[in-house]
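Note that this complex is displayed minus one protein chain, with the remaining chains in position.
Right after this comes subunit A.
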Amino acid sequence: MKPRMMAGSSGDTKNPKIKPRPIVRIGIFLISHSIVVSLLCFAAGIVALILLPLFAKNTYISENALMPGSANSMLSSQDVKEANKLVKDIIGLKLSSEEARIEIPRLIAQHMADAGSEVYYHKFHPQMSQFYPLHFFSGSPNSGNIKENHSCVSHAINTVGIIRAPRGDGKEAIVLVTPYNSEKVELGEALSLALAYSIFSLLTRVTWLAKDVIWLAADARYGEYASVTAWLRDYHIPQFSALEKLDADICFESGYPHEQNENQIRTDVISRAGTMAAGLVFKVVDKHKETDKDTLSIYAEASNGQMPNLDLINIVNYLAVHRQGLRVKVEKLYFLLDSVFLKIVGDVLETIGKVARSLNARWEFGIPVADYIDGAATLASSMYHQALGVPTGSHGAFRDYQVDAITLEISPKVSLNNEVRILEFLLRGGRLIEGTIRSVNNLLEKFHQSFFLYFLTSPSKFVSVGVYMIAFGLLVVPLPIIAASLYCDANVLDSHCIKEQQKSGPASTNEAGIAFQSWRWLHAAKVVLVIHLWGAIVSLLPYLMYQFPEMTPTTSMLSWGLLSIASLLFLHQILGSPYSCVTVNQSPNREWAVLKSMMIAAAGIGLGLMSIINFATAQIGALLIVPMCLMVHPLKHVYRAGRLRTLAVTACNISLGFIGFPPAAFLFLKAYSEGLGSVSAGDFWNWVESLWAWNSATYLYLGLIHLPCWLLFMYVLLHPC
């Protein structure tokens, strides 16, 4: 690259210039116009991102075998009445939490057994959330090697019923999950249990069942996710070791519901029902918020931005809207709904759309402002939750075992206080779930037809990966161009300096100087490497902090910061300061350019890698990192330029330096969305803690890519050139 570059940019040599190959010429062209190109690309990337709600397509059911809604629902009012009886039984249990803990599983198990299914209890301990630095991505970090001294009371009991499909071969299963808090059952939870029971008892009688059906009544004393994940772990990765067994024996008497006459309910075994085809978690939420229709909220995001197959969402959405007349919602960022910026953009887009349509009636790309704002808020939420890498519900546990699952949260339009209303609500919800099960039951293969990588902009609209990766691509393209351009410029200038020196002074250390020139990126590379090493150390530090359990979030945060700074100083002590470059007969004012180009190269590689692991994280990260990389300029160097320019560059750089620092950005966002009063330094610690508790790759991204990049940004900014 270098010789050609010299030939391309400096055509002052005597012998005639040889025209390089077209591809090289394009490269040279891009590099020489790097500023324009990168500005264009970056702006285009931002615009593409803003336009994403415009490009959303309507969802469609891709797998023909699903056939949602083609069969009449079989759930009758009789089933629902039976279920309502269960609601009354559960609510009627005026028990202390200690009794309810045992009594409710017994009641559910009794109902399951009466319906004619296999029943067993699954007992589990809550898992401590701990930081295992070496267990990222390994799926189940806690493989039973920590056995704490649990008392028998601390067990939670899941109740599991299995219907064996009468003519099925038992290779596949559909899982229904109803989480409830056994210590304090509320009406909503009782209703969701009743909903599951009505469907379950129906399914024991139907003839069309081809897959087994598992109903997991998950005891959510220690959180929904914990109970579901404990059951899934025992289902997929059972431990045959003796420790647990002995433990179970000791606690046998106290831990399990007593059964006098029922010998069908087993306590010590996990019955299995083949490979899981899909999981449906459903909850009833009694919100007391009056709406015109019953509302169904769909939650789909699992860990690290994994999504269930779009077909699963499609069938639920189709059945809910077209068969049961529910209003379907997906999460959105509500504070964005009042955003002025979005409103302006929406207005502009609507106007453009109108003009375009009046020019040619076939150009239909404009959408109404309200749709745009709504779509953008949903898209932002979808992107945020995927980027965060934390599952939005207990369905996330299924995705760790490659099972497609979603959470359905049904809330009634008015408060459920009279019986007729409850029955109608149960019937509607039950028919929706029955239809979904029937569709999944029709499925011969596992879900594979539709999309796995998508953002939702409304329950019936999505942006597929082919569209949203354009924005990311446009954002990232400037990085290699700028890096190459900076490096080339630095070298060209240096060679000029050397020539100048050769002309003026004696050509003594000529050869050595040139050799040194071509290797001087090594120093910058070393600096970048050291900073990344520091990033790795910082992201491992919380493990050390966990050795002192009695720390508040704020003190943890402070000590984390102090330890980080200390480790940085220590690293510089032993590996050398970033600025102490041995400048031999050298124009030092280009040193920062090489450092910047190295930093940009590292950031580009990091973003590229992250886009494979979690695309949404990479996309949001790119929005922060790319302007940092493009804008950074040593403050000292800037002062030599004009006044206005200086001011602009300085302001940009300082604000970027502030926003780019993860804790600052987090607290800023929090203050923006929730108001200033609720912000404290410990919040960031809690947030980060949740990231590693969920094995989120976003944590690694922050520690290994974003933070080093920010530090390098600061170095370049404060470079003493």
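In this text, a residue touches a chain if its C-beta (ideal position, glycine included) is under 8 Å from a C-beta of that chain, and two chains touch if they have at least 3 such contacts; residues count from 1.
Criterion: contacts and distances are computed from a predicted model.
Visitor: Could you tell me which of "Mediator of RNA polymerase II transcription subunit 18", "RalBP1-associated Eps domain-containing protein 1", "GPI transamidase component PIG-T" or "Elongator complex protein 4" is the UniProt name of the chain missing from the displayed complex?
Guide: The record names the chain that does not appear here as "GPI transamidase component PIG-T".
Visitor: Looking beyond the chains shown, say which of A:205, A:293, A:322 or A:354 touches the absent one.
Guide: Residue touching the absent chain, from the options given: A:205.
Visitor: Just checking the interface: what residues of subunit A touch the absent partner chain?
Guide: Residues in contact with the chain left out: 8-11, 16-19, 32-33, 35-36, 114, 116, 139, 164, 166-172, 205, 207, 236-238, 240-242, 244-246, 269, 272, 274-275, 358-360, 400-402, 444-446, 448, 489, 493, 640-642, 645.
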